[in-house]
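Shown here: the complex without one of its protein chains, the others still in place.
Our next item is subunit A:
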Amino acid sequence: MKVRIGIGIIVFFSVIAIIGPWLNDLMGIGPWKIDYNAISEPPGAGHLLGTTSQGTDVLAQMIAGTRNSMVVGSVAGVIGVILAVVVGVTAGFFGGKVDAVLSFVTNMFLVLPVLPLTLIVAGYVQDTGPVTIALIIGLFGWAAGARTLRAQTLSLRGRDFVMAMRMIGESKPRMIFVEVLPHLAGWISAMFLHLVLGAVLAEAGLAFLGVSSADTISWGTVIDQARQVALLNGMWWWFVPPGLCIALLGTATGLVNFGIDEVMNPRLRTADIKAMRKALA
């Protein structure tokens, strides 16, 4: 159930991200359309979530922003997790010189101050769209995860069941993918959750510092604009929706994580109540 709610929320945001522009057209609203008759208006019939101090529709901005935020989050999350798994698991499983080299690289990335570095890189790259920012966050945010996975793999590698599979002649790739990686699923999904949220927030932070192209709308930029005006004027309808969306996405990834935990630890698998009743009857 928890998992279904989590997946439901993620699917909902993904659908909005995909059909966002058409949805806005369909409702006759747009993120840049200024309604001079409704400036700073609370939610009502004309504008379902109210308007900003510039007279743009908050709902339209939210819908348009979903796509960019989701792109930033998922791209950064996927890149970061792939790098962390490849580097961390390889280092932990093979050990020795491979481990020494990969650990050195990991430590180097670990001590890099990500935000200032992101600023510098973003400054060099022309037209920093959401994908660029996601790439930067993903490429510089994997090190901590890689260290965790390395340590976990190192501990798994020496466990009896891995030794036993080695003894019956299991190949190394199968040992990694079939015996070791499934035990890391919980860690990996938690890492993904962390990276997605981190990326969405970092993108918002960068937007605040001016590192984002002016025509990009995301949940972060909406909050950022609201921060300058809305709080002073009590315009809660401006900053609550994007904040809620970020929180909802975080909750959803958390819920999905519970599910992955259950797969990873069979003891947590909730019994099928119906089947149990049938068996007892």
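In the analysis below, a contact is a pair of C-beta atoms (placed from the backbone, for glycine too) under 8 Å apart; a residue touches a chain by one contact, two chains touch by 3 or more; residues count from 1.
Note that contacts and distances are computed from a predicted model.
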UniProt lists the protein of the undisplayed chain, choosing from "Peptide/nickel transport system ATP-binding protein", "Copper resistance protein B", "Cytochrome bc1 complex cytochrome b subunit" or "Bilin biosynthesis protein", as "Peptide/nickel transport system ATP-binding protein"
Which of A:W22, A:F104, A:F161 or A:F177 touches the missing chain? It is A:F161
Listed in rising order, the subunit A residues that touch the chain left out are 159-161, 163-165, 167-170, 178-179, 182-183, 263-267
